[in-house]
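This part shows subunit A:
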Amino acid sequence: MNALAHGASYGALIILTLLTTVAMGVWFERKFAGRMQSRLGPTMVGPVGLLQSVADVVKLLNKEDIIPRDADRGLFTLAPVLAALLSLGAAAVVPFSSTVVAADLDIGVIWVVALGGLTVIATFAAGWSSNNKFALLGAMRGIAQSVSYGVPLVLSVLVPVILAGTMSLSGIVAWQTRHHWFALWPVIPGLPALGLFFLAMLAESNRIPFDIPEAESELVAGVTTEYTGAKFVLFYMAEYVHTLVGSAVASVLFLGGWDGPIAPGLHWMVAKTLALFVAVYWVRWSLLRYRSDQLMALCWRRLTPLGVGLVLLASAWALFAPGGPA
Partner candidate 1 sequence: MEGTFFMVLAACALVPAWLAVRGANLIHAALWLGASLLATAAVYAMLGASFLAGVQVLVYVGGVITLMIFGVMMTRRHEGLVALAESRHQGRAAAIAVTLFAVIAQAINATDGLDAPLSAPVSANGSALGRALVVDHVLAFEALSLLLLAAIVGAVVIARRRDPPDAREAEVPS
Partner candidate 2 sequence: MSPASSFALVAVLAPALAALVLAALPALRRQGTPAAMLCIAGSLGAFGAALAALSRLAHTHTPETWSRPWLQAAGLSLADVGVRVDGTSAPMLVVVTLVALCVQVFSLGYMHGESREAFGRYFAYHALFLFSMNVLVVSPNLLQLFAGWELVGVTSYLLIGFYYRKPEAAHAAVKAFWVTRFADMGLLFGLLALFTASGSFGWEAQLSPAVATFVTLMLFLAVVGKSAQFPLHIWLPNAMEGPTPVSALLHAATMVAAGVFLVVRAAPLFAQSETTRAVMLVTGSVTALFAACLALVQTDIKKVLAYSTCSQLGYMVAALGAGSVFGGFFHLTTHAFFKALLFLAAGSVIHAVHSNEIGKMGGLARRMPLTGGAFIIGALALAGVPGLAGFFSKDLVLEAVEGKLGSLPWIALLATAFLTAFYMGRVVFVAFFGAPANDHAAHAKEHGWSMRGPLVLLATLSVVVGYFGGDLAHLGGHAYHFHFTGGAALASGLGLAGIGLAYAVYGRGPREAPAIIATVDRIAQSRAVNRFYEFGFRRVTLVAADALAWIDRYVVDGLINMTGYVTLALGSRARKIQTGEAPDYVLAVMLGVVAMAAWVVVQ
């Protein structure tokens, strides 16, 4: 029961933090995008527009909750909830420090990847239940994309798993604490694996340059076309959380997680996660969208073989390098 209480309390803490971070993240992104585009971004609500996100949320929650007449009502409602739950659920196993973790599963890596994969279901449910052809097209693209990018994602995740010899996220961090970060050494499977994970994560969470399910210039707003109000908030939030958790996982897997000098572990972890989070936005506001077939070609012709190669290299390293994993 103690573990349960521990998990529950930390879980609640982490969720609250995440939600706050999302709110701040939206503000940060708008300011960031504004600066990149030589404008100011939000300024009106609160000091330097800090409360803009809060205002947005309040506004959205007050909006009418529209369910299209021919929609599949059950799924239409389930989809955003599922999306939010899954992204938050993935966060449950991410260790923010050696103690701040809701559930330190021995198969944490699989948990994260599996829940990430399940997001597809939510995407699909949203797109299909809307009974809107843009939404459905978006869902179809999303499924193809997620299923495909699941492959390089898993392959890139396998690199630290093989090198550390464990599937527990905190175990991987602990290994890096004892030895070195995987992004730094062995640099050849490590750093490319980080890049691979980053790209695959962008695709899995439908971020630019892989935001084809949304593709606002083509599909209005993709799967979220018919969503308004609270449901839209859930989707929006889920996407942010997904990205955030992805960044956290990348930090854990490749950048040593809470490992760092001087400052407490939690600070290091948050710093690394936010750095990656910023990188995601940087990419978002810098790059253009890929075309669907280019996206697939990239996945199957470039990233997947690369991932296989990295896994083989990591295996070789684990087998032959001196002082490899036990």
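Here is how the candidates were picked: all candidates are chains of the complex that A comes from, given by their letters.
As a convention for this text, a contact is a pair of C-beta atoms (placed from the backbone, for glycine too) under 8 Å apart; a residue touches a chain by one contact, two chains touch by 3 or more; residues count from 1.
All values reported here derive from a predicted model rather than from experimental measurement.
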(request) Could you sort through 1 or 2 and say which touches subunit A in this complex? (result) 1
(request) Spell out the part of subunit A that touches candidate 1 in their complex, as residue ranges. (result) 72, 75, 105-107, 110-111, 113-115, 117-118, 120-121, 124-125, 128, 133, 136, 140, 143-144, 146-148, 150, 154, 166-168, 293-294, 296-297, 300-301
